[in-house]
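Complex shown without one protein chain; remaining protein chains in place.
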Amino acid sequence: MALSRREFLECTASMGAGGAIGSLVGLGLDLSPAVARAQTLRIREAKATPSLCPYCSVGCATIVHTIGNDIVNIEGDPRSPHNEGTLCPKGAAIYQLHKNPNRVTKALHRKPGAARWEAVSLEWAMDRVAELVKKTRDETFVERLSDGTLVNHTTAIFSLGGATLDNEWNHLQQKLMRGLGIVAIENQARI
Amino acid sequence: MPEAMGFYTDTTVCIGCKACEVACKAWNQLPATNGGVLEMSGDSYDNTQRLDGINWRHVKFIEQFPDDRVAGRWLMMSDVCKHCVRAPCLEVCPTGAIIRTEFDTVVIQSDACNGCRLCIAACPFGVIDINPASNTAQKCTLCYDRLKAGLEPACAQACPTDSIQFGPIGELKERARRRVEQLRALGEPRARLYGADEAILGGLNSFYLLVDEPGVYGLPRNPQLPTRNLRASSALSVAVALVMGLVGLVTLRARRANKRAEVHDA
Amino acid sequence: MPDTFYTASPHWGWYIVAYFFVGGIAGGCFFIASLLHLCGRPEDRPVVRLGYYVAFAGAVVSGVLLTLDLTKPLRFWHMLIASNTGVPLLKPWSPMSVGAWGLLLFGAHATLAAGGALAEDGRIRWRPLAGMVSGAPGMIVAALGSAFGFFLAGYTGVLLSVTSRPVWADSNLLGALFLCSAASTGAATLVLLTRRRHDAHPATIAWLSQFDRTALVLELIVLTLFVASLGTVGRVFLGWWGAVLLGGVVGAGAILPLVLESRRSHDQRTPVRAATLVLAGGLFLRMAVIFGSEQVRAVGSGVALP
Partner (left out) sequence: MEHSDCIVIEGSNMAECHPVAFRWPMKAKVERGAKIIHVDPRFTRTSAMADIYAPVRAGTDIAFLGGLINYVINSERWNSDPFFREYVVNYTNAATIINADYRDAEDLDGVFSGLMEYTGNKKDWPFDAFLGQYETATWQYARPEDRSPSPLAPHAPFIDVIRSLRRTPPQRDETLRHPRTVFQLVRHHFKRYTPEMVERVTGCPRDTFIEVAEAILQNSGRDRTTAWTYAVGWTQHTYGPQMIGCCALLQLLLGNIGRPGGGIMALRGHASIQGSTDVPTLYHSIHGYMPAPSALKRHGTLRDYLATEGSATGYWANMPKFLVSYLKSMYGAAATAANDFGYDWHPKVSGDHSHLPMFVAMAEGHVKGMLCIGQNPATSLNASLERKGLRNLEWLVVKDNFITETAAFWYRAPEVEGGDVKPEDIQTEVFFFPSAQVAETEGSFTNTQRLLQWHFQAATPPGDCRSDPWFTHQLALRLKRLYADSDLPRDQGFKNLVWDFDPVEGHAIPGEPDAEKVLKEINGYRTEDPSRHLTGFGELADDGSTTCASWIYCGVFPAPDRNLAKRKEPDPPGGPGAHLNWGWAWPANRRVMYNRASADPDGRPWSERKRWVWWDGAKWTGYDSPDFPPAKPPSARGDPDGIGLDAHSGRSPFIMKPDGVGWLFNPTGLLDGPLPTHYEPAESPIHNPLYGRQTSPVLKYWRRDDNALVDVGDERFPYVITTYRLTEHYLAGAMSRWNPWLAQLMPELFIELSPELAAEKGIRNTDWVRISTPRGAIRAKALVTRRLRPFVISGRTVHQVGMPWHWGWQGVVTGDVVNELTALVGDPNVSIHEGKAFVCNVERA
């Protein structure tokens, strides 16, 4: 009934306005206020940081827009002579690589034979990994092969790294591994 | 008032990478359909299937291969709102939510739209639909916000092969005509522009270079304004209304006549 | 692949079907009532009042249905007032815009007329309303209202035609068709309701049935022309909705009632049966037209006809 009451009230008004309806047409279509009210650029206040696409090897340059510590947008860097601001669908989706509900933010640990993960502290996990690396290295280190050749290595630890990682990581990883005598150092670059 | 801006889409260099679809979603923060979990459509590499309230760009794939595979073609085209010069959606929108901007583009103002959905039915290209997030009708805005800030629309900036080109409509049409000449010279007689002249809805500010019939790309050969039906429909309705009225009057009069007759007999 | 469009469904469903149906009845009833009001006889008055009541109720229900169908119902008023400027908004070339105003004004007249009827029934004692019964104001409201009634009955069809949807935009006869249907369903409604009210004069009822029959015949003609005018798109009616159209609308909704009415042996229940069938037919018609167009679906780079 509320509705009909509204109708009842408005009808008297409109009946007063009566034939004047036609004259309202022009007014109703006036656009200028609508334009003025259009949305503002959501990265206007954002900080722009040059970055790169982590997918294929073309090396597309990107710009990361952040407000505070919050990434609000990632798009191609128009200055780059290699991609000139363009990106492929994966590059265009880098944002969801960072802002993604499925992303894990805790270190996890699974005991031998256990049925589920346990969240653990970073410190504990790093210490534990270091212990295991030392233990395995010490157990399996070979100074000389059975034929006497000096090798100073272990083949019982395998370091496998993706190829979307920084040169700096590659250097640190291969240096640490070779420093420890770990020779089985591999990378996605192979396969 | 700045000059008219728009898209020129050269389908002959579209590699169907769908960067435009994702760049659009990323900039406009549009969700994936059903969280990204879909069934494979089986329609070539096209799984999003159509434009709607959260897919403002859609890449179509058309496989043209004879049995012997000689001279086979795989056509790809990134579809988007055509930003018609005479826009059906804008024409019928009862709330004034759909506006023509200073760039001669067509934009739906989400805060004014009340979701009557007439624009969806009015668009001859099936561009508009309800965005479940906002519950209002939405479509490509030609990145109105970026344009106002002097930036290129997200899809055009992302497009790796410049199949999607953005700029002043005049320049784009010039460039497009030269490309058609080039293609014809290279032996592609079917090369043509779609929407580059007034023939289609007064011109499309997002127009296409095609190498086959529009129908092949799912584009109407001859789209019309919905209001083309207004006069005739109304006239016919009024006519029928008059007939009904006449019938009523006549029968009532007839009834009176009989009555009088009865009186006389008595 | 149709020449003119490759388009998406506006997802208009049961609310709209119901609105088109109810709106039609409301418009039809007001028209019939005003006709009897202006050119009828004293013994027609009960039906006149009944007609105005139905029209009023229908207007209210229509408003509710229309609002519920919006995906943003609280913004129903955006149809009448430009939300950004606060200025009343009317696009004469947009049936939806005009329709909103049409419904509003029809509602206004229906309200006044119903008010008058209440006064005549002696349910309300309020001077100004008395004028709505007899005298000039009543005449004017009846005359204008019947015009808006016809508008309400017909514009829904025009609205469908002024889109780019298959079936709807392929013909210019939907408005006319819905109008006929509105007349018939309006009359049928009154016939049904008079059964409950014993003050209705048999002569009035007889005229109603006769008017109803004429409307049905006209409706059949327009429907035939409509289907014919669809051309290839008419294929959508080869399927399930075709059956509804043929069986539900033409068979059950028109031919059968006509046959029943024309039979000599006229028992008590015949008019009720006939009227019920007519109403069902009117509902089926809206369904067939609205859901029928959904049969044409856009897929990938093409359009699928059934």
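Residue numbering begins at 1 within each chain, and the chains themselves are lettered A, B and C in the order written.
Going forward, a residue touches a chain if its C-beta (ideal position, glycine included) is under 8 Å from a C-beta of that chain, and two chains touch if they have at least 3 such contacts.
As the structure is a prediction and not an experimental result, all values here were calculated from the model.
So there's a chain missing from this view; which of the remaining chains does it actually touch?
Looking at the entire complex, the absent chain's contacts are A, B.
Take the complete complex as the reference. Which residues in chain B touch the chain that isn't displayed?
Residues in contact with the chain left out: 13, 15-19, 21-22, 25-26, 31-42, 44-45, 47-48, 63, 65, 67, 69, 72-76, 160-162, 179, 182.
When the complex is taken as a whole, what residues of chain A touch the one chain not shown?
Residues 47, 49-61, 64, 66, 69-71, 74, 77, 79-84, 86-94, 96-98, 100, 102-117, 122, 125-134, 136, 139-143, 145-147, 149-153, 155-191 of chain A touch the chain that is not shown.
Keep in mind that, in the parts below, only the chains that are shown with their structure count from here on.
What chain is most central when centres are computed from CA atoms?
Measuring from the global C-alpha mean, the nearest chain centre belongs to B.
Between chain B and chain C, what distance separates the C-alpha centroids? Give it in angstrom.
The answer is 31 Å.
Counting in whole Å, what is the centre-to-centre distance of chain A and chain B, each centre being its mean C-alpha position?
About 34 Å separates the centre of chain A from that of chain B.
Determine the centre-to-centre distance between chain A and chain C, using the mean Cα coordinates as centres, and give it in whole Å.
Computed value for the inter-centroid distance: 56 Å.
Give me the residues of chain A that touch two or more other chains.
Residues 28-29, 34, 37 of chain A touch two or more partner chains.
Scan chain C for residues touching two or more other chains and write them down.
As it turns out, chain C has residues touching two or more other chains at 82, 84, 89, 91.
Per the contact definition, I'd like the list of chain B residues that touch chain A in the complex.
Listed in rising order, the residues are 17-19, 21-23, 26-27, 96, 99-102, 107, 109, 112, 144-146, 148-149, 151-152, 154, 157-160.
If we count contacts the way the header does, which residues on chain B are in touch with chain C in the complex?
41, 43-44, 46, 49-52, 60-62, 77, 88, 91-97, 109, 111-118, 120-130, 135-136, 215-224, 226-227, 229-230, 232-234, 236-241, 243-245, 247-249, 251-253, 255-256, 259
Along chain A, where are the residues that touch chain B in the complex?
28-29, 31, 34-35, 37-42, 44, 73-76, 78, 83, 85-89, 91-93, 95-96
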